[in-house]
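Every protein chain but one is kept in place in this view of the complex.
On to chain A.
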């Protein structure tokens, strides 16, 4: 499976390669580009404890749903995000960080509706270099993708996706990554890329968006969030550890 990931990633992400691997010139994509060379499995992690995920909600928190109407779909999304960014000894995974709620909120708004994007037809199948050409909006792609993941789970294991073992979930996610699943109006590989990006966005965006709960994503990564200035620290020869700060806690 891992070698398959490697191949897929080359095709999907290194196509252009005009970009220095991992380079940040001009700021951008990118850090992860090198990483798309996947090799050994490594996806099968132990099931850790999870907090604040799935369909549980508590009053007064961002953990409410604006987009997903039923628990079933939301639980599938939650489990898939956790496979992409699992809890480990470094800290919480996607569910613990509130990533499923982040994605839910985003799908309900400008992101899910492609508000700032050119959505006029006609629509044609693109060359690989021409990018997003679907008539579907992201909210429709996510919902369809989740339904297809469930369908794959039923076809392959006669079990709901959310009830599968980690390895089985990974098999299905990898099938999407490799574009082996048929979707309508969009490719499975494109859905996978959207999903993967959304997970990282939820893990590391400001907690005011509903993910990165307790700034735990930033704490794991050593990113201090919103800091006014580093002018008195940037000359330091040593790595400087700084308690992160959120825009949300800054009124």
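Throughout what follows, a contact is a pair of C-beta atoms (placed from the backbone, for glycine too) under 8 Å apart; a residue touches a chain by one contact, two chains touch by 3 or more; residues count from 1.
We take it that contacts and distances are computed from a predicted model.
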What name does the UniProt record list for the absent chain among "Na+/H+ antiporter subunit G", "Copper chaperone PCu(A)C", "GMC family oxidoreductase" or "Carbohydrate ABC transporter substrate-binding protein (CUT1 family)"?
"GMC family oxidoreductase"
Based on the whole complex, identify which of A:160, A:187 or A:205 touches the chain you can't see.
A:205
State which residues belonging to chain A touch the missing partner chain.
2, 5-6, 9, 13-45, 83-86, 88, 90, 93, 110-111, 114-120, 122, 124, 126-133, 170, 173, 177, 196, 199-201, 204-206, 209, 217-218, 220-231, 233-237, 239-240, 247, 250
